[in-house]
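Submitted below is the structure of interest, expressed as structure tokens.
Presenting subunit A:
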Amino acid sequence: MNAANLFGLCGAALVGFGLYGLVTNPEPLRKILAFNLLGSGVFLVFGVVSRRAAASGLGGDPVPQAMVITAIVVAFAATAMAIALVLRLLQETGRSTLNADNPGGTNTDRGNS
Partner candidate 1 sequence: MKLAFDIFTVVLVTAGALFFLAGTVGLIRFPDSLTRLHALTKVDNLGLGLVVLGLLPQANGVFGALKLVSIWLLVQLSGAIVTQLIAGAVRQRGPQG
Partner candidate 2 sequence: MPDANVLPDATTTDGALLVLAIVLPAAGVLLSFVLGGRYAERIASVLLPSGVFLATIIFADVWQSDHQLIYIIGDWKPPLGIALRADGLSAAMMVTMAIVICAVAVFAHADFGTRAGSVEARAPFAFWILLMAIWGAMNLIFLGGDLFTLYVAIELLTFAAVPLVCLDGRAETLQAALRYLLFALLGSILYLVGTALLYGSYATLDIALLSRRVHMEPATLAAATLMTIGLFAKTALFPLHLWLPPAHAGAPAAASAVLSAVVVKGSFFIVVRLWFDAMPGMLGPAGAQLFGALGTAAIVVGSVVALRQQRLKLLIAYSTVAQIGYLFLMFPLALGTVSAELQSSGALAGGMLQAISHATAKAAMFMAAGLIYAVLGHDRIAELGGIARAIPMTIFAFALGGVSLIGLPPSGGFLAKWLLLEAAVATGQWWWAIVMLTGGLFTSAYMFIVLSRAVAPPNAPLEPRIAVPRYQEAAALALALTSLLLGLVALGPADIFGVGRPDSMMGGPR
């Protein structure tokens, strides 16, 4: 059980927990938190892949590491947008909830343009 496999299993478990949190938790903020957990689990899988492919004097294959750096920044941008949406929803409705109070979401008569 070398370090790579251990963290790989840890990553797989985190993906499971993150997915569970994202699917079941009703509060949007907790869903975003679970999404970040899921993301870090996926990045750990990249880390394991990189660690296993270590060669020519490097600790790990630099290509997946570069991909993870790009993916972390993209995941942060996604979290920032999601949180801005939640806070704007709070401003607009005083509540931050995803279950539409009226089914179908948009059949309020005010309609839309």
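Regarding candidate selection, all candidates are chains of the complex that A comes from, given by their letters.
What we mean here is this: a contact is a pair of C-beta atoms (placed from the backbone, for glycine too) under 8 Å apart; a residue touches a chain by one contact, two chains touch by 3 or more; residues count from 1.
Please read these numbers as outputs of a predicted model, since none were measured by experiment.
Novice: So which of these touches subunit A in the complex, 1 or 2?
Specialist: Here subunit A touches candidate 2.
Novice: Which stretch or stretches of subunit A touch candidate 2 in the complex?
Specialist: 15, 19, 22, 28, 31-32, 35, 38-39, 42, 45-46, 48-49, 52-53, 61, 63-64, 67, 70-71, 74, 77-78, 81-82, 85-86, 88-89, 92-93, 98, 100, 104-113
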